[in-house]
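As you look at this complex, bear in mind that one protein chain is not there, while each of the others sits in place.
== subunit A ==
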Amino acid sequence: MYAFDIERPKSVADAVAALGTEDAMPLGGGQTLIPTLKQRLASPAKLVSLTGVEEMVGVSTDHGMLRIGGATTHATVAAEAASSFPGLAGLASHIGDPAVRNRGTIGGSLANNDPAACYPAAALGTGATIITSNREIAADDYFEGMFTTALHEGEVITAVSFPIPEKANYQKFLQPASRFALVGVFVAKYSDGVRVAVTGASNNGVFRWEEAEAALSADFSADAISGLSVSADDMISDLHGDAAYRAHLVKVMTGRAVTAAA
C-alpha cells in the first residue's frame, strides 16, 4: 500500500470534519478497502476510521424498528439482533467468515454496495432507512447500481433503521470461490405486504422483484411464485454462472426464503 495518514475520530462530527480534507476516505471494518490498498488500487491521502465512533456502534429496538449503528460489526448484529429480527441476524451470521464478521461493518457494506454483498438485500428487502451524517435516505432511493449509492462525498452512514417484519428470511446461493452471493434473496413479510430484494444477480446491483412481491402479498407461500419467471436480461454472466442460471436461482432462492420464513 501507499503511505497515508489515519485519523480516529470519536464523534460523527469529528469524522465528518476529518473527511472534509482532500483525498480523505472513510474506513469502516476495512474488509474491502484494506485489500484494495494493499494491491495499490487506491491511494487516499488520509483514512478516517469510523469504528471508534461510539455513537455509531450498537443494536437497539424502538417501536417496531431495529436500529443498527453504522460501525456495528456483522458479528454484533448476528448476536444482538437474534431475538428481535432473526432474519437479519441470520444474514449477518453468514457473511464471510468469523474474521470478516468481527471486523466488517453494516455501514461499510452499504456504503460500498458491492453487487454481491448481503446487507443491501436486507436494507432494500425491508424498506430500511439509511441514516447519514446529514439526512435520512429511504432504501428505495439509496441503491443506484453496482458500487454506486446516493451517498455524497464525505457523507457517513451513522445508522440503519429496519422496520421489523412479521416474518423474514435470507437465502444465499454461494459463489463457489469468493462465497459472496451468486444470488441472494431477502424476503420480508409485513402486515401491509411482502418485499423481495435480490443481490448478486443483476448488472444494476440489488433490486426488488416486484412481481413476486405482489404474488406473495396475496399468498405467502412458495407456490405463489411457481408460475412466475425472472428475465435474464441485465443479469450478470461470469465464470461462476450465466444470466439464465442467475435468473433461475432468483426464483429458487425466493421460494426457499418464503418457505424458511413461513
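By our rule, a contact is a pair of C-beta atoms (placed from the backbone, for glycine too) under 8 Å apart; a residue touches a chain by one contact, two chains touch by 3 or more; residues count from 1.
By our rule, contacts and distances are computed from a predicted model.
Visitor: There's a gap in the complex where one chain should be. From "Xanthine dehydrogenase molybdenum binding subunit apoprotein", "Na(+)-translocating NADH-quinone reductase subunit A", "Sugar ABC transporter permease" or "Mg-protoporphyrin IX chelatase", what does UniProt name that chain?
Guide: "Xanthine dehydrogenase molybdenum binding subunit apoprotein"
Visitor: Considering the complete complex, identify which of A:178, A:203 or A:226 is in touch with the unshown chain.
Guide: Checking each option in A:178, A:203 or A:226, the one touching the absent chain turns out to be A:178.
Visitor: To test your reading of the contact rule: which positions on subunit A touch the chain that is missing from view?
Guide: Its contact residues with the unshown chain are 39-40, 173, 176-178, 239-242, 245, 248-249, 252.
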